[in-house]
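Complex shown without one protein chain; remaining protein chains in place.
Take a look at chain A:
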Amino acid sequence: MSLLSINDLQVSFKTRRGTVNAVRGLSLEIEKGETLGIVGESGSGKSVTSYALMRLLESNGRISGGALSYGGIDLRHAKESVMRDLRGREISMIFQNPRAALNPIRKVGHQIEDVLRRHAKATRSTARAEAIKALEAVKIRDPEARYNAYPFELSGGMCQRIVIALALACDPKLLIADEPTTGLDITTQKAVMDLIADLIAERGMSAMVITHDLGLAAQYCNRIVVMKDGEIVEQGDPKRLFTAPEHPYTRKLVDATPRSGASVRSLLPAEQRTPAPELPVSETPLLEVRDLTKTYQGKSGPVHAVKGISFKVMKGQSVGLVGESGCGKSTTSSILVRLTDPTSGEILFNGEDLAKTPAGTFARDPRRAAIQMVFQDATDSFNPRHTARHSIAEPLKRLTGLKGKALKDRVEELADLVGLPRPLLDRFPHQLSGGQKARVGIARAIAVEPQFLILDEPTAALDVSIQAIVLNLLVDLRAKLGISFLFVSHDLHVVRLLCDHVIVMRDGEILEEGPAAAVMDAPAHAYTRELLAAAPEPPALAETLSSAAE
């Protein structure tokens, strides 16, 4: 008998706009020792399924049909007290955004003790020792010291280890991992996933890994279920799903997953692939950064965020700036877009040094329009009380002085350019989807006809199929408008798709730079190799590569 079986599960939510069926007749089983991946885009019902089986749905949601059985226990009708005994002891969960998943004002050791003592795995006298053992199990260095730490004192990866320690403290038989690595750096992601995989194997647990990343699921799961709109569209062996997807939706997902060897057009469904545009790169530099440094005054002495970097961006070129959090890439982009002043160094833009104009007065500089930015979080970078039209018109009014009909026409022209249907212009940010918001963000940035556009992880929060569309839009815009890009990202596959030239940064320094293909295929620096190795690689491709080598 399987450990967990879900039969025809229905979950519905009562909302202001009526009842929403989030899960519609889902059936699946997890065997002992099996790792099942559930893959789907936002709104597919993958997380809701896991909350339903933990009976942790929001108060407006309920299981409206079907059966849930875990080791013979009817989870749908079990008493709340029975569920409380099961949670944490039999079935555990780890979450995305680990820092928020921990109580901010309780020592992490105490949080682990709470779970241990709740399930009688430790007494008052042994709790501390047991908690430290749980920290050791997730390979935390110096667990005695970490026991007394608060979440805010730990890095994101470390917090995720604590969350894992907390989930596994009572030796559960089933682990549910809900997007466990979203928001973590790529090398941390690999470390965390490897740790989870090791622990699952070591303890003989079953696991359910919920993710939007097909590549990640393929790498760590025995079997994959693809979900769309609350239903399973396809399931099977990861390799088979990649090489011979049967359902068109799976096909679309597989296509849209960035991978080495893909071109930006190949991310789109086959019928939408138009020929890729020509992208001429001029030999004249548009931007030249010379020996740029930025030093912050920290609590414990100065922090050198950027330590003397130099690079060039040619006219029409797309440069990728790659690195993990804390490497200085955000500081660099903030300096280049002239929102932050560098400590020293020159920023030559068309030969003029922009660093001479302080960031505080650059907004009134005539060159303000020439350098624009697309921000990472499409939701937070809009005024929630402004319509899309208002947001796009804002820089036009400020920088070009357009008014009335001319302004309206220009905004509509921009909407057409980024493929945003005109009726959506009068919506507020919360009424737009992630992909639509990304389009508004791009339209706003290109409204004033910049020569240089800084893109700060513009697709990080998007589903893969939407990401594929936005990336293609960016390529088309670059061809049409001849803008130079600085693409800041931690996703090497995406950078390769979009950039001609790559700069790898760590600790405020440039470790390696060169043409995208050269750096990716033959990385000179060990760190670049580490980054490349950490990126999940879909199995289909791994196979093609090995067969090509034969």
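To be clear about the criterion, contacts are C-beta pairs under 8 Å (C-beta built on N, C-alpha and C of every residue); 3 or more make two chains touch, one makes a residue touch a chain; residues count from 1.
Note that in this section contacts and distances are computed from a predicted model.
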- For the chain that is missing from this picture, which UniProt protein name fits: "ABC transporter permease", "Ferredoxin oxidoreductase", "Biotin carboxyl carrier protein of acetyl-CoA carboxylase" or "ATP synthase subunit b"? "ABC transporter permease"
- Of A:I6, A:A22, A:I38 or A:M54, which residue touches the hidden chain? A:M54
- Who touches the missing chain here, A:V11, A:L36 or A:V163? A:V163
- Task: Return the single residue from A:R24, A:K46 or A:R87 that touches the missing chain.
- Result: A:R87
- Using the definition of touch stated at the top, determine which of A:R24, A:K46 or A:H119 touches the missing chain. A:H119
- What residue numbers in chain A mark contact with the hidden partner chain? 54, 56, 83-89, 92-93, 95, 97, 100-106, 114-115, 118-119, 150, 152-153, 163, 166-167, 299
